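The following block contains the structure, expressed as structure tokens.
One protein chain omitted, others in place.
And now, subunit A:
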Amino acid sequence: MSASGIRPGRRGRSVVTGIGVVAPTGIGAARHWESVLAGKSGIGRITRFDPTGYPVRVAGEVPGFRAGEQVPGRLVPQTDRFTHFALAAAEDALTDAAADPATLPEYEMAVVTASSSGGTEFGQHEMENLYQQGSSWVGAYQSIAWFYAATTGQVSIRHGMRGPCGVICGEQAGGLDALGQSRRLLDTGSRLVLSGGTDASLCPYGVVAQLSTGHLSAEDDPARAYLPFDAAASGFVPGEGGAILVVENAESARARGVPSYGELLGYAAGFDPTTDGTAARHTVLVSVIRRTLADAGLTPDAVDMVFADASGVPAEDLAEARAIAEVFGPGGVPVTAPKTLTGRLYAGGAALDVATALLALSAGVIPHTAGLGRPAPGCEIDLVLDRPRQTDPRTALVLARGHGGFTSALLVGAGDRDALKR
């Protein structure tokens, strides 16, 4: 028995049977996937608050989300928007997986989500109450709405999932780490895990808190604001939303008679606290990719497409391109970043990338990176531009890096669900 509680040599297969999406590209996996194939961007001028006077005025907002219709009534005033998103996405994912939690053993179901900002907007509102009206005006629900585990807790309560639940805070990499943790839980007695992540920090407090990184784009034109791997890259656009996935062990999914979008084949994480200069970032990412492949028992030639982290910060893009080129050879694997349509969604970003990768595998398509112009010099990667490639990929490697040094990779393989194939 290792420290993780997993007996050496024992690893079951972990498959994804349900996908729930709430993203700037649309609500629901089908609408999101249509937007990805069409290259339809969800980035625009911020409408959730008046961004005039702020250095960042463009973001990816979820269109048409109505909490009153998509979230249980009691939970609307009691929880933050990032939890609203996750509650709606979890419901969709369970329906998609044809999984009824009431019929499954409660201690064998778990919830593990990623969080980056917590309930920022809720917290801002209560802070306004505090300094404008006084302490007795601060709502009781501030105590449970703001914190990182709020989403996991509410989803767990809502669906009666009483197995080992938790939250992972790894900034933009957290979505992959949550899925890595789900796989561990499936190897230690859980049979179904709701996992992924959401973020909703498009309020003044949330955006201002991100400004100190210096990585957000100050560009006003939504079509020019987030251009990773491009000669005109100027940082990234923040976005809201994310994805929740139903992850099950393969035997459990088979016993329920449901198909899967794909399998979690390999996962690894690393940490690089040095954010200045590209050398270390590149080295850590190379190591993480190689360990992910080793974890899956596969070699680089088995990878059919890479979903890039796509920072949009030129030095970070260069480091990622160098890492990919070092493992796969220059131009050795198709690389894509559909997140140019959404902006970077923090805890929701990598989770949405995994959802997109699984939809791509089930459709047999490599989605393109919409909106780019001229590739940045030095990025020796085969970036999929202009239109999707119909190459029937069987595996996808998803990369994610979070501010401060979080670095993770997840390899997914195609399943037997091909409902989206055209």
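Here is the rule we go by: a contact is a pair of C-beta atoms (placed from the backbone, for glycine too) under 8 Å apart; a residue touches a chain by one contact, two chains touch by 3 or more; residues count from 1.
We adopt the following convention: contacts and distances are computed from a predicted model.
Student: When you check the chain that is not on display against UniProt, which of "GntR family transcriptional regulator", "Spore germination protein", "ABC transporter ATP-binding protein" or "Acyl carrier protein" does it turn out to be?
Tutor: Of "GntR family transcriptional regulator", "Spore germination protein", "ABC transporter ATP-binding protein" or "Acyl carrier protein", the absent chain's UniProt record names it "Acyl carrier protein".
Student: Determine which one of A:Pro55, A:Gly73 or A:Gly189 touches the chain that has been left out.
Tutor: Touching the chain that is not displayed is residue A:Gly73.
Student: Thinking of the whole complex, not just what is shown, which of A:Tyr54, A:Tyr141 or A:Phe271 touches the missing chain?
Tutor: Of all options in A:Tyr54, A:Tyr141 or A:Phe271, contact with the hidden chain holds for A:Tyr141.
Student: Going by the touch rule given at the top, which residues of subunit A touch the chain that is not shown?
Tutor: 72-78, 136-137, 139-141, 143-144
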